[in-house]
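One protein chain is absent from this view; the other protein chains keep their places.
And now, chain A:
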Amino acid sequence: MTWDWHYTGEILPDLLDGLRVTVIATLLGYLIALVLGLVWTLLRRTPSRIVNQTVRWVVEFIRSTPLLVQLFFIFYVLPGWGLTLGALTAGVIGLGLHYSTYTSEVYRAGIADVPRGQWEACTALNLPRRRAWQDVILPQAVRKVVPALGNYLIAMFKDSPMLLAINVVELLGAAYHAGAETLRYLEPITVVGVLFVIVSVLSSIVVRRLEARYATH
């Protein structure tokens, strides 16, 4: 089997369309993961045992089940309960929900890493708890975990082809469709690999930059 450049050129626009969907799904999912992860972490620190234990088990459950199962659940099971979501929406929610359990762990570690003296200074200055969190603890915790959070962005990007299973035409899906029409898979699948590498490398560079910037103070 030889490489056909002409064919590659023909399928490339479709693949780039797929890449666009992949990037959108990843970024939206990541946004959900960043926000929801923080919500989990903060809820787990509330004094109410009912709240923090419930959240603990929910998070543990989500983390211990495969992303693919969760995607199927959201896309195929929820409509039975009256909640029908578009494929891309279901995919974004699935990715975000799944990865929020990882980012939650990252935030937890970052918060635990803020020295106790910082809390004590907040008390000594009589800062209310919410202020202490907002102005002192979280800014320091988040700074420390920017690299770890960035790595999850890249991991999530590489997990996004799973959305193919719920019929989202993302990058791999686009390649699969192109291949199915012509029965030539070499070019589309190879291009998918190359595009993943390019985006991953670019993201790593951005993440390293962020890391360097947040490490200064």
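We take it that contacts are C-beta pairs under 8 Å (C-beta built on N, C-alpha and C of every residue); 3 or more make two chains touch, one makes a residue touch a chain; residues count from 1.
Criterion: contacts and distances are computed from a predicted model.
S.K.: Can you work out the missing subunit's protein name as recorded in UniProt? Choose among "Cytochrome c oxidase subunit 1", "Lactate utilization protein B/C", "VCBS repeat-containing protein" or "L-cystine ABC transporter ATP-binding protein YecC".
M.R.: Missing chain, per its UniProt entry: "L-cystine ABC transporter ATP-binding protein YecC".
S.K.: Would you mind spotting which of A:Ala109, A:Val136 or A:Leu210 touches the chain that isn't drawn?
M.R.: Going through A:Ala109, A:Val136 or A:Leu210 one by one, A:Val136 is the residue touching the chain not shown.
S.K.: Would you mind spotting which of A:Leu43, A:Leu68, A:Leu127 or A:Ile154 touches the chain that isn't drawn?
M.R.: Considering the complete complex, A:Leu127 is the one touching the chain left out.
S.K.: Provide the residue numbers of chain A that touch the chain removed from this figure.
M.R.: 115, 117-118, 120-121, 123-128, 131, 135-136, 139-140, 143, 217
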